[in-house]
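The full complex has more chains than appear here; those shown keep their coordinates.
Going by the order they are written in, the chains are A, B and C; count residues from 1 in each one.
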Amino acid sequence: MKSTVNEFRAYRAEMNERILKSGFSDFNKFFALDNKAYVNGALNAKTKELMGLAVSMALRCNDCILYHVDRAIQEDATMQELYETFNVALIVGGSIVIPHLRYAVEKMDEIFSTKETQERENKNEI
Amino acid sequence: MKSTVNEFRAYRAEMNERILKSGFSDFNKFFALDNKAYVNGALNAKTKELMGLAVSMALRCNDCILYHVDRAIQEDATMQELYETFNVALIVGGSIVIPHLRYAVEKMDEIFSTKETQERENKNEI
Amino acid sequence: MKSTVNEFRAYRAEMNERILKSGFSDFNKFFALDNKAYVNGALNAKTKELMGLAVSMALRCNDCILYHVDRAIQEDATMQELYETFNVALIVGGSIVIPHLRYAVEKMDEIFSTKETQERENKNEI
C-alpha cells in the first residue's frame, strides 16, 4: 500500500507486458480500446483523465486512482481541478470513498512534489 | 423503466420535496453539498455533469444517469461529448454497463428531440 | 417499480415458494440462514432489521429495502429511527443512494399509512 509511485509504475509496466505478450490477443484489443478512451476528442485528454479518476474513486480502485492522478497531472490538471474531481467522487460515492480520498491526496502530493523538484533541477541545469 | 423524462422529473421533484420537508435536517445539508459539487469552478458545470454521468453509468444507477444526461444537455453538452463520456463509462465498467448505455442513449435521444421541437416552435412564434 | 407493497409481498411469496420447492436443497439452507440472521439475540430483531436496511440501501437493492422497511416497522421501528438509518446509508453510500432514499421514504409512508388505517379500523370494530 505504501509503495512509491515509481514502484507502482514499474510493476504495472512489467505485468502489462506479461499480459500483452501472453498470446491471448483479446487482452491486447481491450487494452487498446482502454487507451483510446482517453485521447483528445470532443472532450480533451485532461477532462477524460479526470473523468476516469472520478469513476475510479467511486468504484474504489486504488491502482486506477494512482494511474489517473498521474496521467491527469501529466495533462496539466491543477490541484484545484483535482480537488473538485475528488469532491464529485466523494459526494456521489459517500464516506466509503474517504480511504481512497486519503490515498489520492497522498499520491497527488507525492507526484506534484517530484514534479516540482525536477522542474527546479531542470532550471539549474541551464 | 419506460417512464418518460417528464414523469421522472415530476416524481423526483415530489419525493425530494417530501424528503427535504421531513424535518431531518441532515438530509437537506447533504442535498445542498450534492448540488454544490456540480457548479462552475476550476472545472465548469458541463464537465462536472459529464463526470457525474460517467460515474453514474459505472455505478449503474438509471435515475442518476437520466438526471445527469438531462443536466449535461442543459449545459450545452453535444451528442459527441455524450458519446465520449458513455465510452469512458463503458470501458471502465465493462459490458455490465451496456443495459445502462441503452437507457442513456434512449433518454438522450428523447431529450434532444424534445429540445429540437421546442426550439422550432420558439422560432415559429417570432 | 410502482407496484404496491402488497403486490411485492405476493410476488415475493410466490417466487420464494417456487425456489424452496425446486428440490435444490442448498437454496433452502441459505434461506434458513438468512432468516436466522435477523432474530433476537445479543442485538434485538429491530436493530438487525434496521442494520439490514442500511446495508440494502448502501448496496442499492430496492426489493431488499422494501422488505427490511416492512419488517422494521413490524418490529416497531419509529419514523425517526428509520430516518437515522436512511441517513447512515446516505452518508456511507453517497448521492448514488438518493434514488433508493426516495423509494424507501415512499414505501415507508405507504406502510405507515396502511398501518394507521388498520389500527383505526380495529378500534372502530370494538
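Here is the rule we go by: a residue touches a chain if its C-beta (ideal position, glycine included) is under 8 Å from a C-beta of that chain, and two chains touch if they have at least 3 such contacts.
As the structure is a computational prediction, the values presented were derived from the model and not from experiment.
Whole-complex tally (this structure file, single sequence, 3 chains shown): 6 copies.
Criterion: only the chains that are shown with their structure count from here on.
Put simply, the C-alpha centre of chain B and that of chain C have 29 angstrom between them.
Each chain gets a centre from the mean of its Cα atoms; for chain A and chain B, those two points are 26 Å apart. One simple way to say how far apart two chains are is to compare their mean CA positions; for chain A and chain C this gives 40 Å.
Touching two or more other chains at once are residues 34, 55-56, 59, 64 of chain B. Per the touch definition, chain A reaches chain C in the complex via residues 58, 90-97.
Across the complex, chain C is touched by residues 1, 11-12, 15-16, 18-19, 22, 24, 26-27, 30-31, 34, 55-56, 59, 61, 63-64 of chain B. On the chain B side of its complex with chain A, the touching residues are 33-34, 37-38, 41-43, 47-48, 50-52, 54-56, 58-59, 64, 78, 80-81, 83-85, 87-89, 91-93.
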